[in-house]
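To start, the structure under review is shown below, and the notes come after it.
With one protein chain held back, the other chains of the complex are shown just where they sit.
So that you can tell them apart, the chains are marked A, B and C in the order they are listed, and the count of residues begins at 1 in each.
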Amino acid sequence: MTFKKIAFVATDVPEAQEALKRLSDRYGDATPADADVLVALGGDGLMLQTLHKHMHRGIPIYGMNRGSVGFLMNEYRDDELLERLAAADIARLHPLRMNATLANGTKHEALAINEVSLLRETAQAAKLRISIDGKVRMPELSCDGVLVSTPAGSTAYNLSAQGPIIPIDAALLALTPISAFRPRRWRGALLSHHAKVRFEILDSEKRPVSAVADHREYRDVVDVHVEEDPTIDLLMMFDEGHSLDERILTEQFLY
Amino acid sequence: MTFKKIAFVATDVPEAQEALKRLSDRYGDATPADADVLVALGGDGLMLQTLHKHMHRGIPIYGMNRGSVGFLMNEYRDDELLERLAAADIARLHPLRMNATLANGTKHEALAINEVSLLRETAQAAKLRISIDGKVRMPELSCDGVLVSTPAGSTAYNLSAQGPIIPIDAALLALTPISAFRPRRWRGALLSHHAKVRFEILDSEKRPVSAVADHREYRDVVDVHVEEDPTIDLLMMFDEGHSLDERILTEQFLY
Amino acid sequence: MTFKKIAFVATDVPEAQEALKRLSDRYGDATPADADVLVALGGDGLMLQTLHKHMHRGIPIYGMNRGSVGFLMNEYRDDELLERLAAADIARLHPLRMNATLANGTKHEALAINEVSLLRETAQAAKLRISIDGKVRMPELSCDGVLVSTPAGSTAYNLSAQGPIIPIDAALLALTPISAFRPRRWRGALLSHHAKVRFEILDSEKRPVSAVADHREYRDVVDVHVEEDPTIDLLMMFDEGHSLDERILTEQFLY
Partner (left out) sequence: MTFKKIAFVATDVPEAQEALKRLSDRYGDATPADADVLVALGGDGLMLQTLHKHMHRGIPIYGMNRGSVGFLMNEYRDDELLERLAAADIARLHPLRMNATLANGTKHEALAINEVSLLRETAQAAKLRISIDGKVRMPELSCDGVLVSTPAGSTAYNLSAQGPIIPIDAALLALTPISAFRPRRWRGALLSHHAKVRFEILDSEKRPVSAVADHREYRDVVDVHVEEDPTIDLLMMFDEGHSLDERILTEQFLY
């Protein structure tokens, strides 16, 4: 596969901006609307932002690491960009779609590439009821919070909350509690990627909860639905031998 | 040991208020200032409140369960109160003293019987530096939060965060991370009860953190010191054969 | 789907033998070779035995619980067996194929429905090298042992070793360490069901290791290969509304 029109995006730090200038001079710089590939210069934060911004276009994104956390980024090099793009593996992912109802009655929809997480806002423990596919599976979880993670997000917040790392092609979502108080030793569940997950916030006035879709936060939610959206394709490009599969496998053997 | 002047306190639910009336009629009702023992009718929340309120007097407190969570409470009975008080074991505990400096420069001191916990206030991970006895032991913990727990508190929030349950007489504090992101598999530490623990909040403007001493919350802390205060005695009374030691041992064999 | 020739098998306890007699009288009793369905009366142990014994025939097996552990068994009832068989969901699973080389040079092959586990035989820690698809991923694991589990086995030994419960249709295998000493906090990995896993036993004379395929044990192994065998179908039948998927989902919400 060959790419001819490259649009570059970069984070606002000198290291990334200088790379942006060099690469634009050398490889041309199409506008994103015009390009057939996006090259993102920064860290994982930029990759997620860029995926969000261009999510509905299905355009592939190739990241090069100019940031601190680069799990989703390829190694930075000035040279041979066209060859690397042509040889790259493309990982096709789907985001989560969150529908949240707030205490004030407004409804909000957001997409998440990594995870949707709920967290208590105050010193009061959150109380949540969890349903899967319309059936209550956890009548009352008393906790700091809970999250639903995609395979791509399973090495992020999910891992901090002791959830399992999931291979990209596993067609699973991780449901992982955050500091569960009762039931106190519940470790969460691996769900089919078709699962429709619903969180009802119990006693939400006394125990306010926020919901976060990737980095976008909604305060005072009362009802949150989460499911994979298979109609949206996220295309991330990885150098040969460094596919996302390989990265996630490697990550599982780190210690 | 015999007790002659009993003061009763109760939570504001019918079950507790009715017990308060019956017991006051039967056993008299001294004022707290006048009493040589306090009898608390409610759940663990009331016990903690009562301990806080009368902490500096060193008066023993005997709880009877009229609430939902009664780990610190004795079984409720109308009869034989004087005999039970006379026969009870007294557990002597010390609280944690927290000194917190806020972003606005104010300083606050609070005591905690269970734990002092720090938690991120927003979707941004907290970044903390942890020192023990003046020496940095964890240069940067990226996490949802962290807590210091007494043995008495080790079955509460500490347990939710996967910290160990500690016997009352162990002379230890538990330092337990809450969803540690980096280092990702750090499980916390058991510290000497003499340990002076300091948390410095890094990047606190972008990543605001709250501190909670038992249920009292302080928003936007930047520096938090925690240590046991051995000069304050908390005296809780437990029926024979149901000492706090025994309860904590039992708790460790629950599953 | 209707079944006409039923062969019954039962464990050797009165409860199971009496059921065998009643059901044979009522529904006839074909020989296993002649039958188009097997009905197993006992616990999970019998189900595994029966699956092993008839593995190469691809005949469906319907279990009814007459034992103590019945995760794979349907509820026992005398009545309506034909209707239940006709309405049952069939779960199609594949076993693991283990190829083990022993210290004496002999080679052994075995199939496992739940898991292949390796465990040290003596007080000496096992030292293992783990490769996935021909690539060393863990150069030296010092441990009590390690296991590879199918989704069906993920609620068995894998769960005891703190491995994740895996939905039946997830196309994954769990690789889970047993008391890892170094690297001390390695938690294992979820692998593609295509993964070819190899364990080389290091220092095997001083540190002997046994391998177990389900309940079949091989002492003093030096090299063990494990992979799914997709050419063998295991067919287990479950009452409507109690499919294996449903059971594994339920299991994940137990506490």
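Everything below uses one rule, namely that a residue touches a chain if its C-beta (ideal position, glycine included) is under 8 Å from a C-beta of that chain, and two chains touch if they have at least 3 such contacts.
Quantities reported herein were computed from a predicted structural model and do not represent experimental measurements.
Undergrad: Among C:73, C:161, C:175 or C:195, which residue is in touch with the absent chain?
TA: C:161
Undergrad: Of the residues B:32, B:45 or B:164, which one touches the chain left out of the display?
TA: Of all options in B:32, B:45 or B:164, contact with the hidden chain holds for B:164.
Undergrad: Considering the whole complex, which of B:35, B:48, B:172 or B:224 touches the chain not shown?
TA: Touching the chain that is not displayed is residue B:172.
Undergrad: If you put the missing chain back, which residues of subunit B would it touch?
TA: 132, 137-138, 164-167, 169-172, 183-186, 188-192, 245, 249-250, 252-253, 255
Undergrad: Of the residues in subunit C, which ones touch the absent chain?
TA: 119, 122-123, 143-144, 157, 159-162, 178-181, 184-185, 210, 212, 215-217, 255
Here is the rule we use: only the chains that are shown with their structure count from here on.
Undergrad: Using the average of all C-alpha atoms in each chain as its centre, how far is it in Å between subunit A and subunit C?
TA: So the centroids are 34 Å from each other.
Undergrad: Taking each chain's centre as the mean of its CA atoms, how far is subunit B from subunit C in angstrom?
TA: 46
Undergrad: Taking each residue of subunit C in turn, which ones touch at least two of the other chains?
TA: Residues 185 of subunit C each touch two or more of the other chains.
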